[in-house]
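As structure tokens, the structure follows; a few thoughts come after it.
Of the protein chains in this complex, all but one are displayed in their positions.
Labels run A and B following the written order; every chain starts at residue 1.
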Amino acid sequence: MTAVSQSLGRAPARPGTRAPRSSALRRFVRRRELLLVIITVAVFLITDAVNSGFGTGGYISFMLADAMPLAILAVGQTIVCLVRGIDLSVAGVLGMVAVSTGFLAQDHGASVWLMLPLALGMGIGLGVINGLFVVFARIPPIIVTLGTLIVYQGVQELICASRAVETLPPMYAKLGNDNFLPDIPYMLVPGVLVTVVVALILWRTAWGRSLYAVGSNAEAAFRAGIRVKWVLISAYTVCGMLAGLGGLAFLVHYDSADSQSGLSTSINLSSIAAALIGGTLLTGGKGGVVGSFIAALFLEVTIQAVIVLGVPQVWDQAAVGTLLLAAILVNRYQASGRSLSQALAGPLRSRWQPGHGGAQ
Amino acid sequence: MFSLVFILVVELLFFNFAVSSFWGGGWGSSVSMLGDGENFLFTSMIALGVMFVIFAGDIDLSVGAMSGFAGVMMAEFHLGGMNIWVAVVLAVAIAALIGLIQGLIITYFKLESLLVTLAGWFILQSAALAWEGAVPPYGFPKHFDSLLGTGTVAGTVPNQLVIFAILALLATLIVHRTRFGRQLVLVGHNRDAAGYAGVRVSVTRIRAFVLSATFAGIAGMCIAATYSTADDNLGPTLLLPAITAVVLGGVDIFGGAGLVPGVIVASFILGWLTPGLLQDGVSDTWASIAIGVLLLGSLTVKGITDRRQGVSMLDRLRARSATATPGAPPPAPDAT
Partner (left out) sequence: MTLTARRPKSHGALEASLDDAAQRPAVRYEARHITKAFGGALALSDVSVAFEPGEIHTLCGENGAGKSTLLKVMAGIHQPDDGEIVLGGETLHALTPRSAQLRGIYLVPQEPTLMANLSALENLFVGILPRGRLRFTVDWKQMERSAGEFFSQVGLEIDPREPASTLSIAQQQLLECARALAHRCNIIFFDEPTSPLTAREADVLFAVMRQLRERQFTLGFISHRLDEVLEISDRITVLRDSRLVTEMTAAGASRDAIVSAMVGHDIAQRQRPHREISTQPTVLELRGLSHPPEFSDVSFTVGRGEVVGLAGLVGSGRTEIAEAIFGLRPSQGTVLLDGKPFAHRSPHRSVVAGLIYLPEDRGHNGVFANVQLTRNITAAVIPKLQRAGPLLLPAEEREMAERAAERTRVVAPSLEAPMSSLSGGNQQRAMFSRWLLAQPRVAIFDEPTRGVDVGAKEDIYKIIDEISASGIAVLMISSELEELVFVCDRVIAIYEGRPVAEVVGDEITLERLGTLIVGEQAK
């Protein structure tokens, strides 16, 4: 018996039973994205009921814009999670790009559109470095991106050289905070665009599907002819690119940047949290960017709701933490294949059970 | 392990020649520089704690926030009228309790330690901020500040270094010379095989989380003493350097392999690196970049030597596919 093959998860107790036929509608309804939208809207409505200032156009527009940098980062993080990796360096990339483009804008009046390819290019370069280390140096992704995070943050500080980006051409603030349609901020456009494009790529291109394949079972993917090394490197590259875009978005939204950008707002781990809450698994092969986008909005709305409802702002991180915990519990129940009623009946047994039960 | 000592020696030699004042004040000044290396000792204490968890094949991201929270807890107790030493003991005990809770959640619900401790980080961070309120508590008795913070023995050896030495000795003995340590390492090498051998895997893992939280709590006490205030800020930023020290020290992130002395040496390497470079006129930003480069470089070398020993890409793929969680140890390669 080959020790190589991976068993496919628990087969149902009675062999021979047919897998239940489910209509497209039921499958849609079971999706995490829908659940998240419902919860987000619920939180929004409840908060609005308590404090009607919450539901004003201005506030909604603010929340949408505020969530975009995180959303863009979360999309990138999702791609890396799909191949069973993780990217802790996104905050570093974000910071580096934010200050680089920021200084160029501040000192030389560079326009946003000119900075866009620069941001993407920087992101690609920084992401490639991660990919190369993971694939060729055989270092686990968590350590690689930890190392590059340290380096990138250091470079960010060097670039700042005790200055900060404070005065940007007015174009930046306009794009960052104004609306182009009533209650719809400019900032929403890149976020939605990125999500839609990446979603399409993941769904409709061979490269996108190969991400899922490699994340599910890298060895089987290799046997099936997929170039696993290339897929891995490209995943980190794209994540870096999106982190670069996120950096530009960050700059535009906050209309400033300094050596602490990205470091202080815990955006790094929130991007991971958003990916997970959105239904992507850290173990790879499962998940999607639409969920991550909605999760970013969900986090934003929840945190703002927490503030508006009078809870001191300090608890916003705890809120993210609790939501994360809830999300991974839900992921776990879903993965174990139990029905809702079974899950409510009692937590999963705590007794240690081996990963490979004897295969007689 | 010897490569680490080698690196340390190289580093010391470098500083010896490059930095005139390194040995200038005699042996004493270089040692006290360790105390100057701002966060080195705190980082190292936290590193020792999280090391237990990493040995077992898990990870604990909450340690930084835990030290901050413990510091705030202790300060608030003290402000509320409690004797400071009682507050210290209580705070560390509660930190251990929180570690226990995290461990229970992880093993009982079979969740990934990365994610649970990530959530823990967020929650503790908030809790610390909330508790300390608008103004971080400050003003501890002098003897406290001195003993745990800035005081020295015989004028040269920082107290904290002594504390660290004690913790380091304890950690070394625990991992390499106790039954628990044996079980811990076996669980890290191969969780399934450990279970088949009758080791209580869940209990072992939970104990590791308790230790990690306790060490973080103690570090938090020292931080508070050093700055004479309990700020929630410093703790969280120490997480990454602490993990760096552990990994640089040769502990396998997947669990099992590694030596505690390696982590100790790595701590010293990192500890002297920043102040040494600073003395050399290098900004501390470059120092932190150097740390990142050192981490990546040393592990790349290790990765390349692995390849030479025949661990192929396919083996790695197999290991990655076969584990249930990213942080879990890969199954032992086919033995026949």
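One rule holds for everything that comes next: a residue touches a chain if its C-beta (ideal position, glycine included) is under 8 Å from a C-beta of that chain, and two chains touch if they have at least 3 such contacts.
Source: prediction; values computed, not measured.
**Q** Of the residues listed, A:39, A:220 or A:330, which one is in contact with the missing chain?
**A** Per the contact definition at the top, the residue touching the missing chain is A:220.
**Q** Tell me which stretches of subunit B touch the chain missing from the display.
**A** Here the touching residues of subunit B are 173, 177-179, 182-183, 185-186, 189-190, 192-200, 256-257, 313-314, 331-336.
**Q** Could I get the residues of subunit A that touch the absent chain, sorted low to high?
**A** Counting only subunit A, the missing chain is touched by 1-3, 5-9, 11-22, 24, 27, 204-209, 212-213, 215-217, 219-227, 281, 285-286, 337, 351-354, 356-360.
Convention: only the chains that are shown with their structure count from here on.
**Q** Counting only Cα atoms for the centres, state how far subunit A is from subunit B in Å.
**A** Between these chains, centre-to-centre, one finds 28 Å.
**Q** Give the list of subunit B residues in touch with subunit A in this complex.
**A** 59, 105, 107-112, 114-116, 118-123, 125-127, 129-130, 191-192, 195-196, 200-202, 240, 243-244, 247, 253-254, 283, 285-286, 288-289, 291-293, 295-296, 299-300, 303-304, 306-307, 311, 313-314, 316-318, 320-327, 331, 334
**Q** Quick one: in the complex, what on subunit A touches subunit B?
**A** 3-4, 6, 84, 86, 133, 136-140, 142-144, 146-151, 153-155, 157-158, 217-220, 222, 228-229, 266, 269, 272-273, 276, 282-283, 312, 314-322, 324-325, 328-329, 332, 347-348, 350-352, 354-356
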